[in-house]
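A short worksheet on the structure shown next.
The other protein chains are all here in position, but one chain of the complex has been omitted.
The chains carry the letters A, B and C, assigned in the order they are written, with residues numbered from 1 in each.
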Amino acid sequence: MIVVMSPEATETQIDGVVKKIKEYGCDANISRGVERTIIGAIGDERSIDQELIDALPGVEQSMHIVKPYKIVAREWHKENSVIDIKGIPLGGNTIQVIGGPCSVETRQQMDAAARFVKAAGCRLMRGGAFKPRTSPYSFQGKGVEGLEMFRRAADAQGLPIVTELMDVRMLDTFLEWNVDVIQIGTRNMQNFDLLKEVGRTNKPVILKRGMSATVSEWLMAAEYIAAGGNHNIIFCERGVRSFETYYRNMLDVTAIPVLKKETHLPVIVDPSHAGGKAWMVPALSRAAIAAGADGLLVEMHPKPCEAWCDADQALNPDELKNLMVELKGIAQVLGRDI
Amino acid sequence: MIVVMSPEATETQIDGVVKKIKEYGCDANISRGVERTIIGAIGDERSIDQELIDALPGVEQSMHIVKPYKIVAREWHKENSVIDIKGIPLGGNTIQVIGGPCSVETRQQMDAAARFVKAAGCRLMRGGAFKPRTSPYSFQGKGVEGLEMFRRAADAQGLPIVTELMDVRMLDTFLEWNVDVIQIGTRNMQNFDLLKEVGRTNKPVILKRGMSATVSEWLMAAEYIAAGGNHNIIFCERGVRSFETYYRNMLDVTAIPVLKKETHLPVIVDPSHAGGKAWMVPALSRAAIAAGADGLLVEMHPKPCEAWCDADQALNPDELKNLMVELKGIAQVLGRDI
Amino acid sequence: MIVVMSPEATETQIDGVVKKIKEYGCDANISRGVERTIIGAIGDERSIDQELIDALPGVEQSMHIVKPYKIVAREWHKENSVIDIKGIPLGGNTIQVIGGPCSVETRQQMDAAARFVKAAGCRLMRGGAFKPRTSPYSFQGKGVEGLEMFRRAADAQGLPIVTELMDVRMLDTFLEWNVDVIQIGTRNMQNFDLLKEVGRTNKPVILKRGMSATVSEWLMAAEYIAAGGNHNIIFCERGVRSFETYYRNMLDVTAIPVLKKETHLPVIVDPSHAGGKAWMVPALSRAAIAAGADGLLVEMHPKPCEAWCDADQALNPDELKNLMVELKGIAQVLGRDI
Partner (left out) sequence: MIVVMSPEATETQIDGVVKKIKEYGCDANISRGVERTIIGAIGDERSIDQELIDALPGVEQSMHIVKPYKIVAREWHKENSVIDIKGIPLGGNTIQVIGGPCSVETRQQMDAAARFVKAAGCRLMRGGAFKPRTSPYSFQGKGVEGLEMFRRAADAQGLPIVTELMDVRMLDTFLEWNVDVIQIGTRNMQNFDLLKEVGRTNKPVILKRGMSATVSEWLMAAEYIAAGGNHNIIFCERGVRSFETYYRNMLDVTAIPVLKKETHLPVIVDPSHAGGKAWMVPALSRAAIAAGADGLLVEMHPKPCEAWCDADQALNPDELKNLMVELKGIAQVLGRDI
């Protein structure tokens, strides 16, 4: 860590900073410039609380030199991590497309959806039984009954399931129903108690990016899960909040190469929630794969016009099938398969 | 609700929209313009799920005419609601400044803080026992032990306490320790299960705005609490995420008159988390009160340089005292007191 | 246009709105709902100034039904426009990659750059002679001398040139030096006098998106050029301002399909200014082409480490060559060539 003192800083203030740095077990190197004095902390600077340093009298600014994330950082783990989901690898050379409806509605809908997902060539299925909705008066999901419908429909096609956990008290139920991948939604990316709990399981976790989370905050949220012992983490970019009103969220495609550089963990993209309209999904899906994503989370509904929520962002079965063909072509250009 | 059909919409598609609107129990009024046909839904449009309408073939866009929030809306409740906190009114003519440290650290710190808060003329005290921290390796708060220290210190000065609830499983503990005001933090504004649970209590709730929540989403989050039966809700603006890097968050002062127009519930401001630096707090506090806020949540630490977190945003006791004098002057200009 | 009156609107206020709409040459349709009265303007609503309507007493909100852009809108011009740049088509089936350095530095640098651009398979060359720099103390470009160097180097390879016009007073010089494509930079997207002037020429114009311009504002800026008679407009997405600090701008890949839907004009992407780092350029370039862009504006410098500005975002000649191979593969998947 580098600490820049203000031009008016006194010797006593400089000594104060040095003392604080030593309390954290680091050594201090003082460098007196023409206009300002600069103090370098030498040692394991992750132990230093930057806010406390910034608060000391005479300090103008400080800068961390070492990244604050450890377990998830590629700096300490050079090779890609491949997450095993019931034998299906995510994060390796094969790209995985996770298809399915936004929410679980009926037994028939789920059975049909599972068949179409399988037929399109997807190896994993998504579906929401518990739905985070802006309004308390909107449909909140089928709950445990939905989990059951989902489990059954997916099992019939041999598809592992991905579903969102919103409430820490439902974790045991998720484990009972043997949910294969737990999804943490955008509104819960910094629900730290929830992160700690899924960190105590060994279930693969899809961690969606918070609505306006920086890449660094997102990596730190993953670090919460990892610190609990669960390293089976998959990042999912789903668009961030912006000033643009034409579409729902702005897909941050740059986050893909950035994450691939910063972490060894897999990165997938949700093109459906990003744009919010089905007609945008193919372009965004292709862009994500071309940028290096390890997979997608795509909404597909057997009959989009009858869906109970987020209908206008779901592909129909044929659109999903066609999309898979295009994606396969792009994957091959990159030396991958799908 | 107004539904605008695309220029190519067919009669069958127009009929489809009319049919859907009627399924929701509304009536439909068709108006054929030169370029587009427009359909108006007449009746209680809150029952209509806009996403499903948008998803129908031939629909170009739709617009809600009526606001989606009910209980919290001023439209249906013209007078200001005054929340009673152990006899102290929030939301009336008297402005309330809630002072105290970011986090509970030690018995002495809390005792001193409580004395200074009282001496500055504040009638309520804040302090965090459970802390949402970006890093899992940072200090996470003193927990239940902290609640106890806080309760004792505040009781000795006769100050009701405000503290943050992060985990739904801790709600009973909060009720046991008789927390007077439950704070929902920015990261949990859309933790819907937490909102539902505090909605089942009758405790006043301070609902902080999400990092990048729109005013409308914020009002809907409050509606979650209100729908459970608890109408004792206080909105707290604390700055939003922006592109500016000079300070931590951008205080959205415009949200104050906007909320006062849209809701009958009180609106307070947290100038400490907004700017992130103690030297910004007086200017932001004055701006908030001048813009019509009903109160403030201000960080004050007996010895800011020794604080365990967010040290650089806490005022010291003298600064808080001086700020109270300025705020009293501004309150008087607006015909209020403090 | 739809005008929603507030619940308290009087008959006189409703009459006032109807009168105003008729002044604009439109007809008015009044629809009285349970809670609000809604007035529809029938006719050419583009003539109505929305702000004036919103200002009338009793008006709660209004909504345009028809898009405010005309000449650039696909609604009125269904087929893709192909811009002819000295015989090279932009906007058709062939994707064009425009390569070259950020700024013109020396004769040798430009000669080498032109050779490498040609060798990589690009058909157009970029280079800045006038540079918009944040600081008045930074290198501001070689000016007219730079234009000359650029012209010569490109002519030797038979490459049309693209360069930025910042000052309306330099337009004649640009025409004298026969600049083939005039670039309007992000900071000038709403420099309306500059737009009007280039609108009076018949030169192809690359219109970069403003730092935080909405798609709608961008289309309207193009409409300024088109209204002057120059329809040779190329949109260039170059990333927008966001809260993320890891990279320079957030590439808005969703804007590509959105623009392709809203306008018949070509859309290209500048991956170099978006990310701001050379190592991000290949991933962003692939994503742009996969999402449907008609071309790219890529920085390539013969010796990036010696560049005079924006050095860390330029590819070296080999990197550009390799990128072209990948892009060709993706283009083929989409049925295009490069």
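By our rule, contacts are C-beta pairs under 8 Å (C-beta built on N, C-alpha and C of every residue); 3 or more make two chains touch, one makes a residue touch a chain.
This one's a predicted model, so the numbers in the text were calculated from it and none came from an experiment.
Enquirer: Considering the complete complex, identify which of A:D54, A:E75, A:E148 or A:E326 is in touch with the unshown chain.
Expert: Answering carefully, the residue with contact to the hidden chain is A:E75.
Enquirer: Looking at the full complex, which residue from C:Q109, C:N188, C:N232 or C:S272 touches the chain that isn't shown here?
Expert: C:N188
Enquirer: Of the listed residues B:G199, B:G275, B:G295 or B:P317, which contacts the missing chain in the full complex?
Expert: Only one of B:G199, B:G275, B:G295 or B:P317 touches the chain omitted from view, namely B:G275.
Enquirer: In the full complex, which residues of chain C touch the absent chain?
Expert: Contact residues on chain C toward the absent chain are 46, 49, 51-52, 54-57, 68, 132-139, 166-169, 187-188, 190-193, 196, 210-213, 217, 220, 223-224, 227, 241, 304-305, 307-312.
Enquirer: Considering the whole complex, not just the chains shown, which residues of chain B touch the missing one?
Expert: 212, 214-216, 239-240, 242-247, 250-258, 261, 274-275, 279-280, 283-284, 286-292, 326, 329-330, 332-334
Enquirer: Hey, which chain A residues sit against the chain that's not shown?
Expert: Against the left-out chain, chain A lists 2, 4, 7, 29, 31, 33-36, 38, 40, 42-44, 63, 65-66, 75, 212, 241-243, 245.
Keep this in mind: only the chains that are shown with their structure count from here on.
Enquirer: Examine where the copies chain B and chain C touch and state whether the two sides share over half of their residue numbers (same) or under half (different).
Expert: same
Enquirer: From the C-alpha centres, identify the chain that is farthest from chain B.
Expert: C
Enquirer: Hey, what angle do you get rotating chain A onto chain B on C-alpha, to the nearest 5 degrees?
Expert: Fitting chain A to chain B on C-alpha positions yields an angle of 180 degrees.
Enquirer: Whose C-alpha centre lies nearest the centre of all protein C-alpha atoms?
Expert: A
Enquirer: CA centre of chain A versus CA centre of chain C: separation in Å?
Expert: 31
Enquirer: Just the number, please: Cα centre separation of chain A and chain B in whole Å.
Expert: Distance between chain centres: 26 Å.
Enquirer: Please work out the Cα centroid separation of chain B and chain C, and write it as a whole number of Å.
Expert: Here the centre of chain C sits 39 Å away from the centre of chain B.
Enquirer: Quick one: which residues in chain C touch 2 or more of the other chains?
Expert: Expected reply: 212, 242-243, 245.
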